[in-house]
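Coming up: chain A.
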Amino acid sequence: MDLTSTLITGAGSWNPLAWILGIVVAAIIAWLIYSVGEKGYKPGTAQTEPFISGNPEPEKGMVHVRSGNLYWGYLEALKGYYARLVPLHTGDLHDYVLWYLGITALFLVLVVISA
Partner candidate 1 sequence: MIDMVIHTLVIAGLIASALMVFYFRDLLAAALAAGFFSFLISLEFYILQAPDVAISQAAIGAGLTTAIFIIAIRATTRYEGGQP
Partner candidate 2 sequence: MIDPWYIAVCILVILVCLALIRLFLGPTAADRAVAVDTVNTLSVAALVLLGVAYQQIIFIDVAIVYALLSFVSTLYIAKYLGGEL
Partner candidate 3 sequence: MRMSKIVRTGANLLYPFILIFGLYVIMHGHLTPGGGFQGGAVVATAAALVIVAYSYDEVAGMLKKTAMKARESIGLLLFIGAGIAALVVGAPFFYNFLANSGLLFGMPVIPGPNPGDLNTAGVIPIMNIAVGIEVWGGLAIILLYMLSGIRKEES
Partner candidate 4 sequence: MFWNLPLIAVVALTIIALATIVFKKNLIKVFLGIVILESAVNLFLISLGYREGGIAPIYTNAPSSAMVLPTPQALTLTSIVIGVATSALLLSFAIIIWKKYGSIDIEMIRRLKE
């Protein structure tokens, strides 16, 4: 059982030891960054309150970006694609069965013709 065995694919290689080394290095860097942070931070004091130009802090729920708003641009760009794709998912059992039978028929034609 060679723990250092390398996965050799056609174009690259993968050595677990190198990866572990990389992870350790990344962890050390992260720790370094963490350690140069502000030393006088005390949780629970006014220090941790957000300061928004003297305005009152908004509700927690308002600050959070909800998932429906993420990727709005992506969805808008591919509107035409989704307008075709989503209506296929009708939730109708008949359509499910018909798709299945249709694929069977299509495969039947293709396989029999090609053979």
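Definition applied: a contact is a pair of C-beta atoms (placed from the backbone, for glycine too) under 8 Å apart; a residue touches a chain by one contact, two chains touch by 3 or more; residues count from 1.
A quick word on the picks: all candidates are chains of the complex that A comes from, given by their letters.
Since the structure is predicted, the reported quantities are computational estimates derived from the model, not experimental observations.
When you check 1, 2, 3 or 4 against chain A in this complex, the one that touches it is 4.
Against candidate 4, in their complex, chain A makes its touches with residues 86, 89-94, 97-98, 101.
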